[in-house]
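Excluded from the complex is one protein chain; the other protein chains are retained at their positions.
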Amino acid sequence: MTRRKIRKAFEYEYIVPWVDTDALGIMHFSNYFKICERAEQSYFEYRNMEENYGIYLPRVHASCEFKRPLRFRDRAVISVKLSEVGKGHMTFQYSIKNRKDGELNANCSIVVASVDKNMKPLDIPSELLAKLQ
Amino acid sequence: MTRRKIRKAFEYEYIVPWVDTDALGIMHFSNYFKICERAEQSYFEYRNMEENYGIYLPRVHASCEFKRPLRFRDRAVISVKLSEVGKGHMTFQYSIKNRKDGELNANCSIVVASVDKNMKPLDIPSELLAKLQ
Amino acid sequence: MTRRKIRKAFEYEYIVPWVDTDALGIMHFSNYFKICERAEQSYFEYRNMEENYGIYLPRVHASCEFKRPLRFRDRAVISVKLSEVGKGHMTFQYSIKNRKDGELNANCSIVVASVDKNMKPLDIPSELLAKLQ
Partner (left out) sequence: MTRRKIRKAFEYEYIVPWVDTDALGIMHFSNYFKICERAEQSYFEYRNMEENYGIYLPRVHASCEFKRPLRFRDRAVISVKLSEVGKGHMTFQYSIKNRKDGELNANCSIVVASVDKNMKPLDIPSELLAKLQ
């Protein structure tokens, strides 16, 4: 078992657009998952891992705990942490806060698996693994 | 130019889900375009054209006129009309009404082009053309 | 603590639309959460609880385990189970299967809180509680 704890944080900012709100005036919960994905994409770009290395990363598990709502025009700050890397999967932790007061909006956790374009499991390439550490 | 007027109507029902609403309490306008696409898919299934014939139908033009808002739980009735078929494109007209009172919510128009999976233009297969008439 | 186990299942069908797919050819994971919400809405309608009783039900927790991908035009069958009702919250369990072969695509769990339109916590009205049992 080659799991390693990795502790590199990264921040991504997202301004809540009108389309993300719902009739209760708050950001619809499904958008938190989309924001995590955007933050992850930005994290990979930041760390120069935006090539795809022949792998895709479909999600195998996703969860969020919603603490406080976000509203139209709020600036959310998403902290991304790659908390675990296995042979064929990675786990990301996200904390989403409001820029204005620093209070927590949500905690999310997402596990991705490494697959080829036909969805067959594939070990994370060593080249990418090296960069992840 | 082989354009033909085609007049076959088809109805599709859609119940507005919470996620489609926005902070003004109405269905966000981008969802009308998604509903048209769902109605189109249903139209193809209804007419036994759900095979893909090796073609894809990306949109080349899309427009909607919004007349009256839809709200959470409203039952929208979408009438689909394939109004024109060319060698490599089709035009669909949609009218979206509220089941409750029959009043018009929106009129939309979408033009799709026929392409292969690499996005190269492709004539609409004669087999599909035959079914469309 | 007034928690009750409730065991009433309900099924909802959803045909995967094109807009839900991603570049890997599978349904994007965020859509599973939207489908659960649609199924929940349908569940409330089915049980004649579609009035809002002055309450709203924002999510406080949501999680999904993704087992097998869904693709364009797949018919997903969502089984909804209201697994727990507290004074101010409810927990729903969802299992999402493919109509064609009955295989499991995802298991999801969503906890909702009862609030008023200003997001203040509100006990679930006894009238609704009575119907839930």
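The first chain written gets the first letter, and so on, giving A, B and C; residue counts start at 1 in each chain.
By definition in this document, a contact is a pair of C-beta atoms (placed from the backbone, for glycine too) under 8 Å apart; a residue touches a chain by one contact, two chains touch by 3 or more.
Not measured: the values here are computed from a predicted model.
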What chain B residues would touch the chain not displayed? 24, 26, 29-31, 33-34, 37, 56, 58-66, 69, 117, 119
Contact footprint on chain C, counting only the chain that is left out: 18-19, 21-23, 25-26, 28, 30, 71-72
If you put the missing chain back, which residues of chain A would it touch? 15, 17-19, 34, 37-38, 41-42, 45, 50, 73
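The rule is simple: only the chains that are shown with their structure count from here on.
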Taking each chain's centre as the mean of its CA atoms, chain A sits from chain B at a distance in Å of 33
Chain A: positions in contact with at least two other chains: 26, 30
